[in-house]
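Note that one protein chain is taken out, while the other chains of the complex remain in position.
Let's turn to subunit A:
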Amino acid sequence: MNWLLSLGSLAGVLALGGVARLLRLGGSEPLAPEQVTERVQFEYNPFRVERMVIGLDGRAALVRATDGRLVAVKVHGAHPATRLLPGAPAVTTCGDLVVVDTGDRWFGPLRLRLDQAQRDMLRAML
């Protein structure tokens, strides 16, 4: 592989990234309860959903199974991604933003925008 080809490939990479943006590819619908249920049931089978809260912006959700397991769901590009949370996750609240530590720095913390009723429900879930 020569340097010209390397530079050409790099230019191609950046150009394709730019085209994907220009064409407005990707994007995702806000999370819906059915979609979140289906996702956690697939990835954590068997998983019986006890209750869930979905952020007001539809970008994140927290789900609790009847056996007590807690799963964080976030919109990741065009697909949701999930993490099984450690026993008692650290939670910080700042106004309507509730941040749940997932214990995975690369997945990042779960950022939920919640109204008062949802925040109360979340507290009951943890």
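Convention: contacts are C-beta pairs under 8 Å (C-beta built on N, C-alpha and C of every residue); 3 or more make two chains touch, one makes a residue touch a chain; residues count from 1.
The working rule: contacts and distances are computed from a predicted model.
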The complex's invisible chain, by UniProt name, from "Putative hemin import ATP-binding protein HrtA", "Acetolactate synthase small subunit", "Amino acid ABC transporter permease" or "Sterol desaturase family protein": "Sterol desaturase family protein"
Of A:Asp57, A:Asp104 or A:Asp120, the one touching the omitted chain in the full complex: A:Asp104
Subunit A, residues in touch with the chain not shown (by the definition above): 1, 5-6, 8-10, 12-13, 15-17, 19-21, 23-28, 42-43, 45-46, 74, 76-79, 81-83, 104, 106-108
